[in-house]
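What follows is a single structure, written as structure tokens, with notes after it.
Only one protein chain is missing; all other protein chains are in place.
As written, the chain order gives the labels A, B and C, with residue 1 at the start of each chain.
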Amino acid sequence: MTTIKPTQREETAAERWARFSPIRTGDDYVNSLRDRGVTVYLMGEKIAEPVDHPIIRPSINALQATYDLATDNPELATAHSPLINAPVNRFLHIVESPQDLVMKNRMQRRMGQITGTCFQRCAGLDTISVLHSITYDMDKKYGTPYHQRYLDFLCEAQRNNVIIGAGMTDPKGDRSKRPHEQADPDLFLHVNRRTEKGLYVTGAKAHMTGGLNSHWICIMPTMNMTEADKDYAVVGMVPGDAVGLTYIYGRQSCDTRALESGDIDKGNARFGGQETLVVFEDVFIPWEHVLMDGEYEFAQPMVARFTAYHRASYVCKTGLGDVMVGAAASIAEYNGADAASHIKDKLVEMTHLNETIYSSAIASSHEAQPLESGIYMNDEMLANVCKHNVTRFPYEIARFAQDLAGGLMVTLPSQADFDHESTGPLLHKYFQGRPDIPVESRTRMLRLIENMTLGRNAVGYLTESLHGAGSPQAQRIQILRGMELERKKGYAQDLAGITLIATDAD
Amino acid sequence: MTTIKPTQREETAAERWARFSPIRTGDDYVNSLRDRGVTVYLMGEKIAEPVDHPIIRPSINALQATYDLATDNPELATAHSPLINAPVNRFLHIVESPQDLVMKNRMQRRMGQITGTCFQRCAGLDTISVLHSITYDMDKKYGTPYHQRYLDFLCEAQRNNVIIGAGMTDPKGDRSKRPHEQADPDLFLHVNRRTEKGLYVTGAKAHMTGGLNSHWICIMPTMNMTEADKDYAVVGMVPGDAVGLTYIYGRQSCDTRALESGDIDKGNARFGGQETLVVFEDVFIPWEHVLMDGEYEFAQPMVARFTAYHRASYVCKTGLGDVMVGAAASIAEYNGADAASHIKDKLVEMTHLNETIYSSAIASSHEAQPLESGIYMNDEMLANVCKHNVTRFPYEIARFAQDLAGGLMVTLPSQADFDHESTGPLLHKYFQGRPDIPVESRTRMLRLIENMTLGRNAVGYLTESLHGAGSPQAQRIQILRGMELERKKGYAQDLAGITLIATDAD
Amino acid sequence: MTTIKPTQREETAAERWARFSPIRTGDDYVNSLRDRGVTVYLMGEKIAEPVDHPIIRPSINALQATYDLATDNPELATAHSPLINAPVNRFLHIVESPQDLVMKNRMQRRMGQITGTCFQRCAGLDTISVLHSITYDMDKKYGTPYHQRYLDFLCEAQRNNVIIGAGMTDPKGDRSKRPHEQADPDLFLHVNRRTEKGLYVTGAKAHMTGGLNSHWICIMPTMNMTEADKDYAVVGMVPGDAVGLTYIYGRQSCDTRALESGDIDKGNARFGGQETLVVFEDVFIPWEHVLMDGEYEFAQPMVARFTAYHRASYVCKTGLGDVMVGAAASIAEYNGADAASHIKDKLVEMTHLNETIYSSAIASSHEAQPLESGIYMNDEMLANVCKHNVTRFPYEIARFAQDLAGGLMVTLPSQADFDHESTGPLLHKYFQGRPDIPVESRTRMLRLIENMTLGRNAVGYLTESLHGAGSPQAQRIQILRGMELERKKGYAQDLAGITLIATDAD
Partner (left out) sequence: MTTIKPTQREETAAERWARFSPIRTGDDYVNSLRDRGVTVYLMGEKIAEPVDHPIIRPSINALQATYDLATDNPELATAHSPLINAPVNRFLHIVESPQDLVMKNRMQRRMGQITGTCFQRCAGLDTISVLHSITYDMDKKYGTPYHQRYLDFLCEAQRNNVIIGAGMTDPKGDRSKRPHEQADPDLFLHVNRRTEKGLYVTGAKAHMTGGLNSHWICIMPTMNMTEADKDYAVVGMVPGDAVGLTYIYGRQSCDTRALESGDIDKGNARFGGQETLVVFEDVFIPWEHVLMDGEYEFAQPMVARFTAYHRASYVCKTGLGDVMVGAAASIAEYNGADAASHIKDKLVEMTHLNETIYSSAIASSHEAQPLESGIYMNDEMLANVCKHNVTRFPYEIARFAQDLAGGLMVTLPSQADFDHESTGPLLHKYFQGRPDIPVESRTRMLRLIENMTLGRNAVGYLTESLHGAGSPQAQRIQILRGMELERKKGYAQDLAGITLIATDAD
């Protein structure tokens, strides 16, 4: 459907990297996204320059903040990379120790505090992490050259300080069928042809967090594969502006408030998340950027290890939780209710739940174990426990925040009414609470809570907490697999005085 | 500020009623709202005809459905009124028995199923109910003529089949101060002058559910009053188009989707709620429509009895809960996941929570007791228990619905993208799930769940469930008051073998 | 094994009743249990006179209280029986209206308050209730004489004011096999032979609440049956002292404290529950007392209707909940902590949960509908919802009670230590709390909470709440069956704008 520009088709890896220049600051990052000529649709329109689109920009700002944090707090947000023997953004750093994972978690929480939304860079980091061991393991088994290709790619990525997006979730079509069984073969992304220089893929990746804001997209399988699914067992690095890509932007609650004048009703005017459907039509990947091609039996461990990393990455929500606690405490104060014991008690409960999530995340990081490739991986059980708590507690925290906010959060008139010559004075008169708190502060805080519990960033704080890195049932399946019932039955039988021989006769 | 039209000022009650004609159908109702010349602001603009405004109309449709139900199912939604010896809409009927309250609850649940939102007519009914006994009790104590005035007003209201809105919640200003202590006396609505023909009030009522869609607004105190607050202890009936009223429309999550073309992204295109700030500037009320004027000690029982009725009215949320269960079951089916045991189990849990709410509501109705005026009132403890469960369970039900919906609910592109010549085919290709379910059905169902859990009707299903008829702590205070600890301590002491005399010596 | 006394074998129904004389008081009841010659084993010993056994007696006292309540509060605990045209104990009354069920619930709550345990008489009442309609329906289909036999039996039961126990739960053996497939045919109770005068049954009934304290045991099927299970589809009335019965008493937590001197450590010295295994060896039932014999297809509705009644009967736990609330409030007071806001808040939560259970129960009663036989039956959905809440909330209430009790509840020395000449003074010195509260009152209250949350009556308050009338999953299955998903899907589809025709094409 899109017209393919054949001259760009079979670029080498080097040619692709040649178009980049190292990003040093947040501003560099924003500029790096300009003039890429990507095909983007949003609300039925093709967007000429996404960087300047009011709905898209907050999501770019959130990623920009990951660069700014590296500048502002290098101890937290950078690490020394032995690959290039230089400091790199921690979002591009290979995990060399449990402490690296803990520092990552702290950085994620901090980013959540700064942006109050999904800053979209974790899945890419977790992709880098999982590929380290998976490429190593494939090479060991098959003598393939994936691990070196991976290291080469990562060196360039670190030097250029780029964003890598994780293209994992296929549309999946009829869920009762395997990839190769689907009526439409494209419902899982797959290799549609191979040449001397590389391979071509067709399909789509759904729910791509920050897809449009990434310099590279790593395509990878979304689930275990069988031999018949071989062409679907593909991992490769695709530039975000590759020929054949089409981005279709996902709607979010209250997204069009970004188009309104005034910043109050947006709640969080600066930052937002981004989810896109990315369609791949015969998209070329040079062999240097192919990291799996048919080794289907590695799809399952790839997904399992990815979730071990990624489910702990949901610690970011504790940063958003900190914002919720702060917002709830602020609005209680503005309402003059902060001394009430039930208010304090609710703030304690919000904190308790938030810190419970935090503890599961960092526990899974501290308890990380090395894999054969030398990289460390989060403890699987605890990472699943972390994510499973994330599917529950933010909803409770959000409810408490709404409780403390009061009903005004959903009955408040628009900023335009507050600014209007007729209604403005009436609203300022009647919405004055504590005399020392400006009405505007109160409305701003209410709009922030609305933003995070019903509005645009509720997507990131709530629904993504439920489904990102796997829906609740996915964690339960992993917990079921890892819970070692036989060992625990042994403890019980031992204490109960049941001997194993006894099970043969009464 | 608004220019007062003196000729209209001191209308008699009869003159006011003369402008009405009986409403027989839902269409009659919609027409009755046209050309009223009310002053309404919405998003910084004065609205010429609210009835035709796309954001406002869904809230009118919801009220229209209360008329349509009376036509379609008179057994459920009408009752015989002894006052006018004719059938009346149940929303205008005096409670003559516990069964009347149960039928009201059933009607409310049905209305929730039909509209999936707040249909805005319950507070008015509960206001009528509480005034029956309060006017009676005041007259008994003071020989005032309120009860007859009330009955006269209600006869007209029933004959004309009008909507009565409850103007209860004052802006309240500094919550540590009583009404008469506020820096600005208008922060609680109050009588500002009295004439031979009536009295005038100034102030505002916040969070007025369906305020703009009502023919009459009943102003009444929002909390207990002291003698110094006498001028604030006022109850009266004000026509919705009275001189001196200004309506300022409250924003809701995703409200402006109503302005977009296409009906899919709205989620629930037909129905919505409405919350307004209503400002009263020197608004006249003829004596015939004054039902309290200074009897401050009745403010407290008025609020208490109102909440007894109104907290059970939140049974309406079980109707919305039915929609949530149905939506969750539908999307699970469309996703091809409805046979999974964990899906069924979540639907069971949603139903269990929803029916628990229902049981508390109807129990409080079945257990109603008569007051001295002859009207029946819900059991207070059980009504508070009902509402308290409403502050919790809809949030859980909503989370389950989001769980079953899957992440697509918050990453789905806009309808305009689905309809676009370039992106439409891609989206229909890649969002096909079960082959026998149209992509559009799937997107519609996802948008409905979004609407009720994050969007416009999440206001009604969630936040209003939290704060309407009193925030959670308000119910806890009532439960504390009603829980009869001494009686229960007696049971425990009796079983423990503790004699009361024993407390005097060891 | 037991020696059968042949002369007693084929007693007629009349002969069996002739051994009874009307019970008028609680004392009459206790005396009626004496000298029955029943075969009872408890802790490895055959008990000569159960009535005087310290472990058994508290369970008899609980049933005695059902008689005493009828004397003390006849309005609550008696009803007019049209069958004998006289007042009868409400535990023997046929449900003639929803109000009868509501009154039953109130009586059950009251009994819970009085006894703080399981008073063992509900299952018998619910058995009477279900047999009214089931015998009627069998007769209608088959022309059998069961309904008249049933009425005759009930008249005698009412005249003699007896206790009827429900013998429902078979041991079940291998749960993957039907009754007739079991290796040992006795694992479900069944007819083993028939004579002209009656039939004989063999098998056992487990978990028989109050089995030993009953004058009659109604045996009935525990689950649905197939044609091959015909001999297992039997309902009949067996005197508690019938030849061939052996009772083996179930242990309960802390049961042997009843054997200790002193009443403090017992917690609730007067009242307790009782669970027995009742073994039936070739036990005769005259035809007049046979109410089902082979009509296997009625086993399933019999169980379903029984649970509709019986799951609402768990409202009794709100009476125990009242005791828990009172005990928690008392101990907080004795500890000097009752003014703390978090204490009050926990008491509110306990009450809220308790009243939620109550509301589900009485709602299911108020919403009862008549069956063809003329008897009313609880609303099934709400009865299941009630019981399902009972499987959860008492555990939470118990945890709150333990919270308020403080750790002393499980570290307190024995009464013998308090009474000892050396340790007594030390304990009275060091366990003095608030100076005006006797140490003994504090210890008594702590022991009561221990009794209900860990001790003997924790069996009745907690574990029985979980499993009685069906374990949690049993309610979930019933809720699944009754939740009318298609209707609810219709609401959602209607609001989402999905037309049914649309499912045929996209």
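General observations
Note that a residue touches a chain if its C-beta (ideal position, glycine included) is under 8 Å from a C-beta of that chain, and two chains touch if they have at least 3 such contacts.
Since this is a predicted model, take the numbers as computed values, not measurements.
Checked against the full complex, the one of A:Thr12, A:Ser359 or A:Ser422 touching the unshown chain is A:Ser359. Across C:Arg34, C:Arg193 or C:Arg251, the single residue that touches the chain missing here is C:Arg251.
The omitted chain makes contact with chain C at the following residues, 1, 41-46, 171-176, 183-184, 186-187, 204, 206-207, 246, 248-254, 256-257, 260, 265, 275-277, 279, 335-337, 340, 342, 391-392, 395, 399, 402-403, 406-417, 419-420, 422-423, 425-427, 429-435, 450, 454-455, 458-459, 462-464, 466-468, 471-473, 476. Listed for chain A, the residues touching the missing chain in the whole complex are 102, 113-116, 263-264, 267-271, 322-327, 329-330, 333, 344-345, 347-348, 351-352, 355-356, 358-360, 362-364, 366-367, 381-382, 385-386, 388-389, 428, 436-441, 444-445, 447-448, 476, 479-480, 483, 485, 487-493, 495-498, 502-503, 505-506. Counting over the whole complex, chain B has residues 341-342, 345 touching the chain that is not drawn.
Definition applied: only the chains that are shown with their structure count from here on.
Averaged C-alpha coordinates put the centre of chain A at 39 Å from the centre of chain B.
Each of residues 345 in chain C touches at least two other chains.
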